[in-house]
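Here's the structure we're looking at; comments come further down.
The other protein chains are all here in position, but one chain of the complex has been omitted.
Up next is chain A:
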Amino acid sequence: MRSLRHSCTVAALATGLSFLAAQAFAQPAGVLRVAVGADPATFDPAFNDLPVGNAVDLAVLEGLFRLDPQNNVQKSLATDSSFSPDGKVFSVKIRAGKTFSNGDPLNAEAVAASFNRMLDEKTGSIYRGLYASLGTVKAVGEDTVEFHMAEPNGHVLMLLASTAASIVNVKALKEMGAEYGRKPVGSGPYMVERYVGGEGFRLVPNPKYAGDYPATLKAIEFTVVPEDGSRMALMETGAADIVERVPPESIAAINALKSAKVVTPPSMFSINMEMVLRGPLADPRVRQALNLAVDREGIAKGVLGGLGTPSVGMVGPGTQDELRKTFPPIPFDPAGAKKLLAEAGYKPGQLALSFTCPTGRYIKDVQVCQALAGSFEDVGIKATPLVVDRGTWTKVVGMEPAQRTDNMGMVGRATAGMDYTLYRLFYTGVGANRTGYSNPRVDALLKEGRATTDPAKQKAIYGEVQEIVWKDQPFLFLWYQTQAIGVANRVQGFAVQPNETLVFDKVTLN
């Protein structure tokens, strides 16, 4: 009897305590169901190249820095960072006492090991080139990491804030091998509990997590459904709370549901026809004529179903907005285009151009190409759209300009970081400069911008580069894609980054 009364008291006390605890920290509650279109082959940040993988890495792993939903850099594991006076050593202080979800300590040594693994040629990471400027990474004591830079880089924060730079547990990775790509051991608020290849995966709270974004959900369940119609059916039947990539034709149907709405956050995906700058396109008048010949507003509405915003600069929104410069939109002026073509010496029907487009890579890419061909025909250009499969397209737009037999290629660019985007596309002779663009002033500015760490100077430098590129028109500038995500009304606090990464930090369910 006594023991019974005792246990009742204990139970009552425990209930009371847990009630108090619940008031202090909201317990994770509810299961969020997400339907995604692409099957993430791996969550290993050294190899992942899909937004779904970014979203999982953001929830399961932590980096030194992270990007907020507007792509601003915030501290994550880092508490403080500074450059040495000569700009060659970048040191980062990290939070003390962090552990991975398996209990291993997350100290400076673990951070250095994670970076050195990605930079090691034997790892074969697809991001090694992007991060090569970090040089070698060393741990100094328990809480300081030093990057001995291979070259000065004033954009190191942007690099470190990407999910590709998330800290992996190298010890666990060695034990698990390729399985680590499915159940990565990290220090983020969630961990992968279950992964069924091609079917889906489930995230649950990481009990060892300590930080600013504690898990708010009891589980996040992802289902992989590549077919658009079937994925939308999950939203319509209420079997999913969030569906990725709503096709333009389904937006009205989802919005008509009582239980869900389509949100359309901006995407940094900047879609352009990238020109091969030789032959007729070496003439700036022809490039300008092409830019004037396209009714961006009309195509964005009519073909993209509203999922596009006419470009006002080469780089899309969210590409380091503090350095981004925008310009008045390019007018739709077929008469002006015809005049420019005549000035350049082409009679109607004399100029023939071909352009390569992928199938199913960008929103309505095939239809867009046909619309563009129509626009060119209207100003007297013989246009040949070459619609090819994705493999061929990758090959064509990745060729050296001298080898290309077409005149333009449709490519979307979405890279966080002004330096990365502009340097790779417009610096003379750089491996990823596929237009053959070369401008000594731009080269000088890009070099200077990479070396400087002063934000005000960077702003002036990159402002000028963006202006020159916008005026030179090495691209037929088109639009920025708009994301379309179906979200059930019971989901609160959901956010999306401009690079299409879903952010679950503050999601709760009603």
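Quick note on the criterion: a contact is a pair of C-beta atoms (placed from the backbone, for glycine too) under 8 Å apart; a residue touches a chain by one contact, two chains touch by 3 or more; residues count from 1.
Please note the rule applied: contacts and distances are computed from a predicted model.
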Would you kindly match the missing chain to its UniProt protein name, picking from "Glutathione transport system permease protein GsiC", "Molybdopterin oxidoreductase family protein", "ABC transporter" or "Cytochrome c oxidase subunit 1"?
"Glutathione transport system permease protein GsiC"
Out of A:Leu61, A:Leu134 or A:Val411, which residue would touch the omitted chain in the full complex?
A:Val411
Which of these touches the unseen chain: A:Asp389, A:Asp454 or A:Glu467?
A:Asp389
Selected residue (touches chain absent from view) among A:Val156, A:Val224, A:Val262 or A:Leu372:
A:Val224
Across A:Ala96, A:Ala256 or A:Ala432, the one contacting the chain not displayed is A:Ala432
Per the touch definition above, residue among A:Glu142, A:Glu179, A:Asp212 or A:Asp454 touching the missing chain
A:Glu179
In the full complex, chain A touches the hidden chain through residues 35, 39, 41-42, 47, 49, 121-122, 124, 126, 128-130, 177-179, 181, 196-200, 223-227, 229-231, 233-234, 236-237, 239, 388-395, 397-398, 411, 413, 415, 420-421, 424-425, 430-432
